[in-house]
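With one protein chain held back, the other chains of the complex are shown just where they sit.
Presenting chain A:
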Amino acid sequence: MSVAEVVITGIGVAVRMASDGEGWFDVRTRLGPRGYKYLPASCHYLLAAARDAVADGGGLDHAPPEARAAVVGSTVGLGPLYREIEQAALAGDGHQVSPASAPFFAVNAIAGRLAADLMVKGFTMTTTSPGVGGLEAVAAAGRALALGRCDVALAGATEHARAGGQGAAVLVCERRPEALARGAHVYGSCRVRTAFGPPRLVAEPTGARRLAAELDELLDQLAVSPDVPVSVMCDDSAVGSAVARRFPEARWEPPDSRDGCLRPVLGIAAPLAAGRQQLVVTATTVGNIALAHVVADTGVGTC
C-alpha cells in the first residue's frame, strides 16, 4: 500500500535535569491555578510537554477534535502512586484513596486527561512495553496517520520514577503534504521499527546471531545508511548486550530501568530539534527492542 510520509512539526519537553531539585516542576506555573494539583506527576509532565509541543507546532486548529489523536508511552509513570494506593489498602485505609487518584489505577487515564486538555476526540492509545513504550507510541501514531485514523497525532512518553527519570516528551506528528500545505515548520521524520529478543534464546550464540539478522532486516526497512550516528540505549542484559554488539561504533548510553520509556523519545527529540540524523537503538532485559531513525529536514531552520 502507499503510505504517506509522517513528519514532526512540534516538539515539547518537560524533563527533570540532573541539576534540578525535588520541586523542579511547579504545577501552578506550568499548567494553571485550578484543576491540576491532584493529578499524578506523570500527568503533569505530559500536559506541560504536550502544550509546549502544540504551541511549537502552531496549534491544533488545523485539525478538528475528531481528527486529533494522542499515543502515549508510560511504563513506570504511576509507580509511586500505585505504591501509595497499595499501602493505603493494606493499612485498611483504601477508602481514603483520593477520588482524584483512584481512576489512575488505569495508566491510560493519563492520556485521557491529555485528551480533555487539548480536545483530542479521534482516539488515545497507551503503549506500555518496558523501555520501548515511548518509541512504540511514535510508531503507532505514524501508522494511524498513514491509515487515515487521524490527521494529527501527539506522540511521546511520560514517566515518574522517584529515583529515576521524571518528565515527558511529546512530538506533533502529521502527514507531510498537509503539514506543508498549512505552512508548518517541519523538523523531519522519525520511523520506528520494533522487534523482540527472547532472553533465553538470545543468551545463546545461535539466538544472538538470529537477533543480529533481525536487526539487519529492520535497518534495511528503515533505510539507514552506514554514516548515520547511532545512539545505543541498551542495558547490560543478554538482550541489551546482544543488540549493543551489533553497533560497536555507537555511542552507548546505558539506561536505568527506572527511567522507563522516556529516554529514547528524548533521544529522537534532540536530533530533530538540532536538525541532524540519528539512529536510536534501545533494548531491555525482558526482550523488547526498538530502532528509531531520525531524518531531519535540510534547508529549514532549527530550534
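Throughout what follows, a contact is a pair of C-beta atoms (placed from the backbone, for glycine too) under 8 Å apart; a residue touches a chain by one contact, two chains touch by 3 or more; residues count from 1.
By definition in this document, contacts and distances are computed from a predicted model.
Peer 1: Which choice in "ABC transporter domain-containing protein", "Acetoin utilization transport system permease protein", "CoF synthetase" or "Beta-ketoacyl-[acyl-carrier-protein] synthase family protein" gives the name that UniProt lists for the one chain left out?
Peer 2: Spelling it out: the chain absent from the display is recorded in UniProt as "Beta-ketoacyl-[acyl-carrier-protein] synthase family protein".
Peer 1: Using the touch definition from the top, which of A:13, A:31 or A:109 touches the missing chain?
Peer 2: Of all options in A:13, A:31 or A:109, contact with the hidden chain holds for A:109.
Peer 1: Based on the whole complex, identify which of A:33, A:92 or A:248 touches the chain you can't see.
Peer 2: A:92
Peer 1: In the whole complex, not just what's shown, which of A:147, A:181 or A:223 touches the removed chain?
Peer 2: Hidden-chain contact among the options goes to A:147.
Peer 1: Where does chain A touch the missing chain, residue by residue?
Peer 2: Residues 1, 3, 65-66, 75-76, 79-80, 82-83, 85-86, 88-95, 97, 99, 102-113, 115-116, 119-131, 133, 136, 140, 143-144, 146-147, 149, 161-164, 193-201, 210-211, 214, 257-258, 260, 286-288 of chain A touch the chain absent from view.
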